[in-house]
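Encoded as structure tokens, the structure appears first; notes follow it.
One protein chain is absent from this view; the other protein chains keep their places.
Here is subunit A:
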Amino acid sequence: MPSANCLRSFSQLSLDATAHSTAASRFLQPRVACFSTSAARHANPQMKKKGMTAAPKKGVKTLNTKKSKGASNNDMGKRPAQGERKAQRKRIVLSNNNALEVSSLKDLSKANVLSEANQGLVMGLPEPVVDALRDVEAFKTTQGWSFFRRPAVLMRKEAIQLVQLFKEAEDSAAGATKRTIRRILTGERKGGKSTLLLQGLSTAFLRQWFVINLPECQDIVNAHTDYAPLEGSKPIQYTQDTYTAGLLSQTLKANKAYFEKATITQKHELPVTLPAKAKLKDLVAIGIANAEASWPVFKALWTELSQPGQPQILLAAEGLSHIMQNSEYMNADVKRIHAHDLTIVRHFVDHLSGAKQLPNGGMVLAATSKSNAPTSPALDFRIKSAEALKTKTELPQWNPYTAVDMRTMDALKDLSDPKADLDVLEVGGLSKEEARSIMEYYAESGMLRHQVNDSFVTEKWSLAGMGNIGELEKNSVRTRL
């Protein structure tokens, strides 16, 4: 017969394993028989719990609910104020005091902006144009303006093509048939599409055109601003009062020279009364002040601009694929509103598609984006077929298994038509001469510390994917190797 002592120790064996673990952990962890000596492999490692320290040897342990100043809350630095970080993110810096002044840099002016002799040169943007471009939000945070003393642009091959289009438009404006030139800027990522659009805007400002720019199409359709159905429209359209007011204010600031002189010549139906002898500037100011009147004011402004003798108009938009699909806004049936049902977008797309012509001639420019672009199969298809027409290759076939957005297809149908004047302007890589020119500008600004010779230019040109200007800047200015 075993002794009582022996039995007790056996029972103790199974007890002391349970005695130290809490009830919860008993369920969580696999129980191991106490008389097994093999290690329980793959068992969850037992975490030490915080605050489960043993009782102090001396004194009493008291509850301390105050936040300890030393251990957990070390950084007592000042937190950024509300909105400060966003402002930092969105800030556009156009000059760098540490960069050297480039002595050979010539400014673009009204006289020389249309000349083809500028090809391959880096040209500075004059101060008033920079202000106007800032007003229409043509500069982006992702562009490298902050590296140089003042904004300057490379007059690349595509820029010269664009400038020639401006010249054509101006020439036709003098004649009887006023042409509306419509172009979509496409090309690879970081290829300089937005900068080319900016060059177009600056040309328009220099040539004293009237400029309306939609700085980012995403902002129109992402349902961040208020919207309301437009009365008397069928099918129903939606106005965006706040956004339109903002657009009016940008336009007013950017086209200051025009508004100084412009007067009201027509009779407009407005929800607010205009003071007598009001100028066009006052009309727009009313639209800015009363957001609900902004869309009628915009229409009134457009009517004024349509009168004969008014300047040519440049309509520009950035991030085209956002407005070539359903917007984020919902209608009364909680269905997505198509972007073309928003009044501002409709206004732009009508002119881009050729449904309406600019009354005094001018240009409609739309830039696509490759980094911030929702998929728009119809837009991609139309652009591809336009490229196929240019290269005289076989036209692409529509993939029947993708959902087709017929409104986009119809709006851009001129792209597939060789006779229509809607076309793509492909922004490709720089040539080696252009790359050399811009790299010499980098070097003269002191941002590229290397001798600019043929082998160096070719190396950077190759590494930048055959002259992709964004990559070229990234390789030579942003990264110091």
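In the analysis below, a contact is a pair of C-beta atoms (placed from the backbone, for glycine too) under 8 Å apart; a residue touches a chain by one contact, two chains touch by 3 or more; residues count from 1.
The rule we apply is simple: contacts and distances are computed from a predicted model.
**Student:** According to UniProt, what is the chain that's been left out of this complex called? Choose from "Exosome non-catalytic core subunit rrp46", "Mediator of RNA polymerase II transcription subunit 8", "Small ribosomal subunit protein uS9m" or "Prefoldin, alpha subunit".
**Tutor:** Looking only at the record, the undisplayed chain corresponds to "Small ribosomal subunit protein uS9m".
**Student:** Among A:86, A:189, A:256 or A:450, single out the residue that touches the unshown chain.
**Tutor:** Among A:86, A:189, A:256 or A:450, only A:189 touches the chain that is not shown.
**Student:** Would you indicate which residue among A:208, A:372 or A:462 is in contact with the undisplayed chain?
**Tutor:** A:462
**Student:** By the contact definition given up top, give the residues of subunit A that touch the hidden chain.
**Tutor:** Subunit A touches the chain not shown through residues 17, 32, 39-43, 45, 188-190, 429, 432, 454-455, 458-459, 461-466, 468, 471, 474-475, 479.
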